[in-house]
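Sending over a structure as structure tokens; questions will come in a sec.
With one protein chain removed, the remaining protein chains of the complex are shown where they sit.
Note that the chains are named A, B and C in the order they appear, and that numbering of residues resets to 1 at the start of each chain.
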Amino acid sequence: MKKRWLLFTVVLSFVFVMGFQPTVGSAEMKKIHFGYLVADQIHNFASMIIKEKKLFKAEGLEVEWGEYLAGAYVMQHLAAGEVDFATCGVIPTMITRGRGVDVVVIAGSNTEGSSIIVKESIKTVKDLDGAKIGTPGIGSIQDAMVDIVARKHNIKIIHKHMSVPDMPIYLKKGEIDGFIAWSPHNTKAAALGYGHILLTSHDILPGHQCCVLVTRGELIRKEPETVKKVMRAYMKAFQYEMASKKNHDETLEMVVKYTNAPKEVVVKAWALTPHPYPPYLNIESAKFQAEGLLKGGKIKRGVITNMDKFIAQLYHPYFLLDYLRNMK
Amino acid sequence: MTNNYAEKMKTMGLNFFTLAMVLVLWTLIAYWQKSPFFATPYDIVLGFVQMVTVGDVEGYRLWSHMLHSLVRVSAGFAAACLVGIPGGLLLGLYPKIYDRTRILVEPIRFISPIAWIPMAIVLLVGFSRYIFVIWVASFFPIFVSTLWSVRQVNAVYVNVARVAGASRLFIIRKIIFPSILPSVIGGMRISLGISWMCIVAAEMIGGQMVGIGRLILKSAMVTRMDLVVVGMISIGFVGYATNELIIFIEKRIFRWRAAVSIE
Amino acid sequence: MANDKNAGSGKLGTFGYNALALSIFILLWTIVSWISESLFLPTPWTVLKSFLDLCTYGDVEGISLGMHIFKSTLRIFAGFVAACILGIPLGILMGLYPRVYDSTKSVIEPIRFIPPVAWIPLVIVLLVGFSRYAFIIWLGAFFPIFIGTLLSVRSVNPTHIDVPRSFGAKRLYIIRKIVIPSTLPDIFTGMRVGMGIGWDCIMAAEMIGGENEGLGVMILKYAELIRIEDIMVGMIVIGAIGFFINEIFIFVERRVFKWKEAIVIS
Partner (left out) sequence: MERELIDVDMSMKFDNLSVLEDIKFKVHENEFLVIVGPTGCGKTTLARLLGGLSKPSSGHVTIAGEDVNPKIHNVSFVFQEPSCIPWLTIWDDISMGLEIKGNNPQTAETKARIKEVIKLVGLDGFEEYFPKQISGGMKQRVAIARAYATKPDFLLMDEPFGHLDAQTRYLMQIEIMRIWEREKKTVAYITNNIEEAVYLATRIIVLSKLPARIKAEHSINLPRPRDLTGPDFLRIRAEITEQCEVVG
């Protein structure tokens, strides 16, 4: 009967492993985990400036930086309680919120900044009918924008998901007819002569929300002081870039270094994104995008019954407004 | 002896020749591609020098990437050994347990480590994720080779001990364990190879800046193909070196065995 | 084999016990996910529902589970066949002429240890379309087949070769009658292992992007939407198909190589 006990022990340890859940958050938080996306510095230059200028340290915060390949990964880590603050797209944030995870947007990061690049033979939007367009994946705003274009012009566009840096290669090899990507990859492809910009995200969704600053709801309730400090560092970084031409040029150099893109490409790419970015969340745009997610089944139907309530839970501008008020 | 030495030198020379051929071919392809997405051997050498002297964008050098990856791989591999060897021994001694739960255990073998990543991210935390992903990949070779070698221990040896009135524990310690050791170590070698191969998969779990897999993924994101290749070559080289090392040790320890496979 | 004595009744018993183990596991899983109430630990029933939904309605883009399975299997099959076509003759050749292998070892061996995922950036630049997937699977499946064949050729019993040689047989006859039949079981084992690793590489291959179908693509899609239950469906399907293919290989192996003393599964 030993065997049975062995089996029992094995099963029990299995249960233990499966049931293991991370315990999160200590009472005294001095150290924060901040996540950002690889090569996404044009959209989220603030995190890069904070890093380079050690702005968190100035606020008395110790920081551990985390680098991620996509917003979805950032969200998984946020949900697991490992990342405390992050800059990434609003779409993955809303998808995660739609799964019932308490993630909260505390400030906007940038608007617009993506564009559709197509091969030379495509001249007008109508030509996109039946075209294969590369998108960064199902959970991205760019994917949603392709749908919006298709709906608006009543055409059919075939989506092809792929990693953004690969898109120019696919376009060059003729495997796709075009792609939609964020800066500077789109500008880079255009500079290499692989295609031309057909539509910018400004043409598709004027002033649409792209990236945001996110945190866990729990931190807002338990660690308001920390959130305040993070907000201060974040906004200071924002303002640093805008303060002078010199600062702007310095930031430009940083972007060149982090994204490994040629300088003229970065300059062009930056010109395509409206500037300065408003630090607020564009609520109308967020609502519109959430509707799209519901329609596409990316947020399960029935999860959002009241859109205003959903957005109100998602967006928590208190700390941002608090900072802006004190600044004046 | 002199003959042997000449033979060795010749083999080495031919190896260098092959390597040179590959480099030439590579240069030609790079030349023909003329693409910023394909690095020439020269770029790679420069990239290597950069990684050794300056480091990547964040200033992490090659050795620190390697060190971090090695720590993760060793931890995952150690976990695989800790679970795999006793587990294999146990289920080998009680084959019925394995036969009756096979349907649970076996399919897990075929789920690729990358597929576990989303689950690992949400269910585990920090370092344990790396351990888990590498464990999933490297557990099975070691577990299965232990299990099967226990099942195939020569019954004569066991009977010799049993006739002498040995206790069960004695038989396990003195007969079964020594006779399965070679195949356990063989399994460990395969496991180590696989766990090292999973480092890129494991380091797709984000949040860490260092690690050889991270270097590859990150460099691919910013189209630094030279650094991607530097990372690939580093992984290939370290994997090859550890494998050769274990084969060397194996040959030393198990001289009594007729042949050691190099799979 | 150990349990041949009661093979008749034992077989059904083993099957029954396997079913029992499976149901106990599902029960435990239900209880654990029920207690933990975690969003990320769905109950087996949620997973089952997702499975049914995927079968009937397809995924978020309307692609059915069957289509995903079909595409992945096709890719695996192509890569696997390529690995066999290249690995077996090359293994036999390099086994017969060890010189060739010894002189190219410094190039071949390190490649073995480069993970398939790491190849993706290069593969995207150098290859096109379907061949990319086949290449990644090929990378995984090639080495077990190649190395298995090579070692097996090297370890053909020399006496078995001397037998036809003593009658004055030609080289080709010896290869055909002795070397190949003797290595065949090892080639087959290599193929089985290669197929297993090929399945392991499916996720890596399907990270290439550009295609919206495939089990790996499906998992990645749902990873973006943080829908663990759908990810689990993908994982279970991959595991189950790999398991069954492996079992078929073992079954065939036992049938074909009746002359073998014992077949070791590893």
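Everything that follows uses one rule, which is that contacts are C-beta pairs under 8 Å (C-beta built on N, C-alpha and C of every residue); 3 or more make two chains touch, one makes a residue touch a chain.
The structure presented is a predicted model; accordingly, all values stated were derived computationally and were not measured.
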- Note on the structure: Shown chains contacted by the missing chain are C
- Of C:178, C:215 or C:235, the residue in touch with the unshown chain: C:178
- If the missing chain were put back, which residues of chain C would it touch? 157, 159-160, 162-170, 173, 177-178, 181-182, 184, 257-261
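Here is the rule we go by: only the chains that are shown with their structure count from here on.
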- Whole-Å distance, chain A centre to chain B centre, using C-alpha means? 35
- Query: How many angstrom lie between the CA centroids of chain B and chain C, rounded to a whole number?
  - Reply: 18
- Could you list the positions in chain C whose residues touch two or more of the other chains? 38, 40-41, 121, 124-125, 207, 223, 226
- Residues within chain B bordering two or more other chains: 35, 37, 96, 118, 122-123, 204, 220
- Residue set of chain B touching chain C in the complex reads 11, 14-19, 22, 29, 33, 35, 37-38, 95-96, 99-104, 106-119, 122-123, 137, 141, 144-145, 148, 151-152, 187, 193, 196-201, 204, 213, 216, 220, 225, 228-229, 231-233, 235-240, 243, 259, 261-263
- Query: Taking the complex as given, what residues does chain A use to touch chain B?
  - Reply: 3, 6-7, 20-22, 33, 35, 38-39, 65-69, 73-74, 76-77, 79-83, 163-165, 168-169, 172, 192, 257-261
- Of chain A, residues touching chain C in the complex: 11, 14-15, 18-19, 21, 70, 72, 75-76, 79, 92, 95-96, 99-101, 134, 137-140, 159-163, 166, 169-170, 173, 175-176, 296-298
